[in-house]
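Note that this is a trimmed complex: some chains were dropped, and none of the rest were shifted.
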Amino acid sequence: MEALNPSEQRELQARMERKTMKDFLTTYSNIVQRCFEDCISDFSSKSLTSREEGCLMRCVDKQLKTGERLAQRFQEENANQMAKAGQGGFPGR
Amino acid sequence: MSFLFGSGRPQPTSAEKIAAAEQEYEMIAELYNRLSSTCSKKCVPAEYREPDLNKGESVCLDRCVAKFFDVQIKVGEKIQQDAASKMGGGGF
């Protein structure tokens, strides 16, 4: 890819920030949806039971830790691939 | 989040203000879409013997909406707390 000059980098930066904000919201929504689906199943009342609330808190913790671990491994693997691509070539790029 | 920038910050441009309003709309639309697909799966079974919502399904939907908002808020609070304790506390 061609190098970007400073003004192009600023424009790219601005777009990336909007995307990062959107990605954060998607992550948040994914956790809400997954933990709701996995923990909430009692609709005999409109308030959360203490059992549901316990499940929810553990679920959020676990999903956050899952996300951290996945992101770390992903970055490592991606860096590996990039390094290999420098020598050999990465299909799909 | 204007406290992050202090009072010396220039006025937001038109494009920035429109983008902020749009993002507000998108957050609410996203919440609605997630809630909608989740609650309709939880409360409306896949057999369609009748075209109307029966009493049980209707009440289930109402409670599901209330619970989804509750969950959304609780999860938001928890994520903020965790982020705050990480920044401030230095672990352990």
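Letters A and B mark the chains in the order given here, with residues in each chain numbered from 1 onward.
As a working rule, contacts are C-beta pairs under 8 Å (C-beta built on N, C-alpha and C of every residue); 3 or more make two chains touch, one makes a residue touch a chain.
For clarity, every value in this text was computed on a predicted model and none was experimentally measured.
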### Task
Would you give the formula describing how many of each protein chain the whole complex in this file includes?
A x3, B x3
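We adopt the following convention: only the chains that are shown with their structure count from here on.
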### Length of the line joining the C-alpha centres of chain A and chain B, rounded to whole Å
16
### Message
If we count contacts the way the header does, which residues on chain B are in touch with chain A in the complex?
### Response
19, 23, 26-27, 30-31, 34, 38, 42-43, 59-60, 62-64, 66-68, 70-72, 74-76, 78-79, 82
### Query
Of all residues in chain A, which touch chain B in the complex?
18, 21-22, 25-26, 28-29, 31-33, 35-37, 40-41, 43, 45-48, 53, 56-57, 60-61, 64
